[in-house]
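The complex appears here without one of its protein chains, the remainder shown in place.
What follows is subunit A.
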Amino acid sequence: MLLFGISTAHGEDLAIDLSHNEVAITTAFSGTDLLLFGATDQNKKSDIIVVVRGPKGKEIVRHKEHVMGLWINSGEMEFVGVPDFYTVASSRPLNEILPEDVLKREQIGAHRLVFSPIAGTTMGPEKQAAYHEALLRNKRRQGLYATDIGDVTFVGVNLFRTTLHFPAAVPVGDYRIETYLVRDDKIVTRHETEMRVHKIGVEEEIYNFAHQQAWAYGILAIIVAGLAGWVANAIFRKA
């Protein structure tokens, strides 16, 4: 399944193609790689940045404190607009390609992501920053925010490619892949591609069953367990 798109924001074309436009989570799923390749229509030396953003959601950050000898969750902060997944690939280090203010504005690089704490927080800016930093750190540890910037490699002057890695724990949902064509400290063209991460086959059926018909699922789980126990007993007796 190939996806093809052309973007002509500044009169300069950027064609992008993905090896697949979906990540299918099957029973044997343990992470996967997608190949992204593209071409520019002019023979000028330029740079490419690819940003993958997962679906946005709410995330709660909890802070443990030492209370009576035990480590207990005692503070929390909720953030909205947190991408479940985030990764970046580029042809050169980001700060050599674009000025910091542009990177910040476009939220390129995990530490430049902006999340807003849910309204009504009474915490001071220093505490908020600590929670914000903790959110990034935990996402990185879970492998959901890339720790390294991936490589975009050029084949000739106007053909490029990169491999995007999705770990086993990749969250399901609609993803956005943004590709930036950069020259002389400026974004020349921006191209956006949609991609979907979803469960298929048995995985999808069990998940949907469990969520849509929770009562039936629970009862069935018990029947299956009861039968399994009965069969086990029958085998025991013969053995």
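Just a few scattered comments:
Definition applied: a residue touches a chain if its C-beta (ideal position, glycine included) is under 8 Å from a C-beta of that chain, and two chains touch if they have at least 3 such contacts; residues count from 1.
As a convention for this text, contacts and distances are computed from a predicted model.
Between the listed names "Branched-subunit amino acid transport protein", "Probable membrane transporter protein", "Putative [NiFe] hydrogenase, alpha subunit" or "Rieske (2Fe-2S) iron-sulfur domain protein", the UniProt record for the complex's undisplayed chain reads "Probable membrane transporter protein". Touch with the chain omitted from the figure is made, among A:L35, A:V114 or A:I206, by A:I206. Only one of A:L35, A:M123, A:V155 or A:A214 touches the chain withheld from this view, namely A:A214. Summarising the interface, subunit A meets the missing chain with residues 25-31, 57-66, 69-73, 76, 78, 130-131, 134-135, 137-139, 141, 168-169, 199, 202-204, 206-207, 210-211, 214-215, 217-222, 224-226, 228-230, 232-233, 235-236, 239.
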